[in-house]
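One protein chain omitted, others in place.
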Amino acid sequence: MTVVAAPPLLRVRDVTMRFGGLVALDSVSFDVPAGSITGLIGPNGAGKTTMFNCITGLYRPQSGEVIYKDHDLLRLPPHRIAPLGIARTFQNLALFPTMSVRDNIAVGMHSVTRQGFISHALKLPWALREEREVERRVDEVIDFLGLRDVANLPCAGLPFGTLKRIELARALVSRPTLLLLDEPAGGLNHEEISALGDLIKEIRSRFDVTVLLVEHHMGLVMGISDKVVVLDFGKKIADGTPDEVRRDPDVIQAYLGVDE
Amino acid sequence: MEMVRRIEWRRNWFLIGLVVGVLLYAFSGPLDEVNARTDAPGSGLLSLAGPIGVGLLFFGVVGILTLVAARVLGPIAAKSATNRRLMQGLGAAILLLAFVFLPWYYDIFPYATLYKLTIALQWVMVIIGINLLTGYTGQISLGQGAFFAIGGYTLGIASFHEWSLPWAISLLIAPVITGILGFLVGIPSLRLKGPYLALATLAFAVIVMPIAKRFEEFTGGVQGIAMFGKIKLWDVFADHSDYFWYYLSLAAAVLMLVFVWNIMHGRIGRALIAIRDNEIAASAMGVNVALYKTTVFGIAAAFAGFAGAVNAAVIQFASPDQYSTLVSIRVFVGAVIGGVASVPGAVFGGLFTQFIPDIAADVSKAAADAVQAVILIVFMYAMRGGFAGFVVQTWHYGRRGVQLLRPAASREPATEASAAASAPSPSGSE
Partner (left out) sequence: MTDFIQLVLAGAADGAIYGLLALALVLIYRSTHIVNFGQGEMAMFATYLSWSLLDAGVPFWGAFFAAIVIAFFIGIIIHRVLIHPLEGSPELTIVIVTLGIYLFFNSIALWIYSGVPKVYPIPAGVPRQSWEVGGVFIVPYHVTIFAILFGLMMLLFAFFRFTKVGLAMRAAAAQPLSSTLVGISVPMMMMLGWGIAAAAGATAGMLSAPIVVLEPNFMATILIFSFASAVLGGLDSPVGAVLGGFIVGEVSALGGRYIEFIGNDLQIVLAFALIVLVLLFRPAGLLGRPQVVRV
């Protein structure tokens, strides 16, 4: 696989995150090659979501480095990370319930637009131009993800699967370089999961994006990932191509011993 | 009885309210006479009937007008976004014209005087700030009265006490000072949420007056700063100062409303609502939560500060009595009753803040706040979106089709449904 040999877009080095006595991440290191789909798997509570939160600045790990291109992400506040081209979805959904689906997605454009209070208050031409561009891009993603029917409804009250897609749309609309997906298959049935796998591959080629995918569903991850990193109790226990990882005795132990 | 049981009470309460309101109002005359003969404390309770009647009547009329508008104009608005925008613009223009010509016909409204309307516009300025801060960005501030006071004192001190800057300059300095102060107050507030923020801002409102009294050489202590007859308008306006202040307040309020409306319909507005709905997700989308919150604190404080300065100019006085903690609470209450996440709601909120106490003062001077409190609590149960929310909901109800009776399993359909059912009643489901 050539992609795996590509230079890393994201390098995680010795990240350690503790909550009181609990070590949620124990000196974890791995690379996300540019252009790859990299799977991050592990049993419940392994620290996958915590890893995402460290990368996106929502948690501050006690030690370690996260290097994206030339930036040390751990030095940046959360709102400085999205503008670098990093977008994410949340495992437990973090949408804006009172806003319409359209507006939710439009918030995803925040990091790639710049007009401020004054130019919006005065409706200056460049603010209006930017708004039109936002609308165009939002429409594009709405069509791509088939959200046209619900576009003008408020988010609150829509089915879980739709909400997951809205989150994906909100992450995609800014055309990120690195896309972090936290359990996108949660709540989906078998067929939907295989469709999702195809969708993620299509997203990668169409939007030219690198994907870091946290997923519980082994079939999905193994099917589409170029590279897989396995966490267990906060420690990295394996790292390699899906085939290598599948045969790894530690991984088998972790999954047979703890989960299924 | 069967008939009564089948009425859709929940959705049509304002129609029923209209009938009850008319009756109450009709009978409140005799009650007033009873009231006049007794003067034991609490006997004013009887004359509550009148104001309650007026209130119900008001909601009834507004409700019916909204229903009619929804049936007639709704379909046109739904045709295209341009139509909708045109109609919104038209509505705003009509409202604006009404206010522009108000000085010629205000006396058809009970309680209204030009002076009170001017003050009401100042409340509108404070409240649009509260709407931006609390309604849209989700930061509860019970301290806006403090900025209002600081604005008033700024005018007094800069023009009529310590220094003698032209008053027009002081009017412009006031929002700058309160804006900066608001920004600074916003910084510690970043760490506080919900009731804690309410608590800290309320405490801020409480301490401002004692501090003002302490700096007696500037603020005149308990006496305050009198500006009677000292504010010299330009010759053109000199004979019409009350009109001058009215139109100045109107212009400022309109500017602030437009400012907030524009902000809320675009990138910044989406970011602010995102902060209100889910701060963490907003920051993950790249919204600089801290900067936006403090900026909004600053804007709201600047609005309140300007309002306070104009208010002091109109009253020609700035003193601790004017600025009790209750001012902060009253404007907040007014904002909520008007509709805290709505731009037109701020206009209603300003009018309510000014006139509910007047109406309630008919009952008892002291009970004004109690009436306001009861209205507030009733709103929290019945209409959380405030008055603006009521209009919006009624509009949607009208769009879907008015329905006076619950669909009954038997008997003939809603033929008794009286004149108000000019709208065709569609099948039961929504």
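Residue numbering begins at 1 within each chain, and the chains themselves are lettered A and B in the order written.
Operating definition for what follows: a residue touches a chain if its C-beta (ideal position, glycine included) is under 8 Å from a C-beta of that chain, and two chains touch if they have at least 3 such contacts.
For clarity, every value in this text was computed on a predicted model and none was experimentally measured.
Residue-wise, the contact with the chain that is not shown comes from B:T134, picked out of B:T66, B:T134, B:T178 or B:T294. Checked against the full complex, the one of B:L181, B:V336 or B:L351 touching the unshown chain is B:V336.
Of the candidate positions B:Q144, B:N311 or B:T325, contact with the hidden chain is made by B:T325.
Note on the undisplayed chain: of the listed residues B:A200, B:M227 or B:A282, the one touching it is B:A200.
Although one chain is hidden here, its contacts on chain B can still be listed: residues 41-42, 44, 134, 138, 140, 142, 188, 191-192, 194-196, 198-200, 202-204, 206-207, 210-211, 213-214, 280, 324-326, 329-330, 332-333, 336, 340, 364, 366-374, 376-377, 380-381, 384.
Please note the rule applied: only the chains that are shown with their structure count from here on.
With centres defined as mean CA coordinates, chain B is found 43 Å away from chain A. Chain contact summary for the complex, chain A toward chain B: residues 56-58, 77-83, 88, 90, 94-99, 103, 106-111, 113, 115-117, 120-123, 127, 130-131, 134, 170.
Within the complex, the chain B residues that touch chain A are 258-259, 262-263, 266-271, 273-274, 276-278, 280-289, 295, 299.
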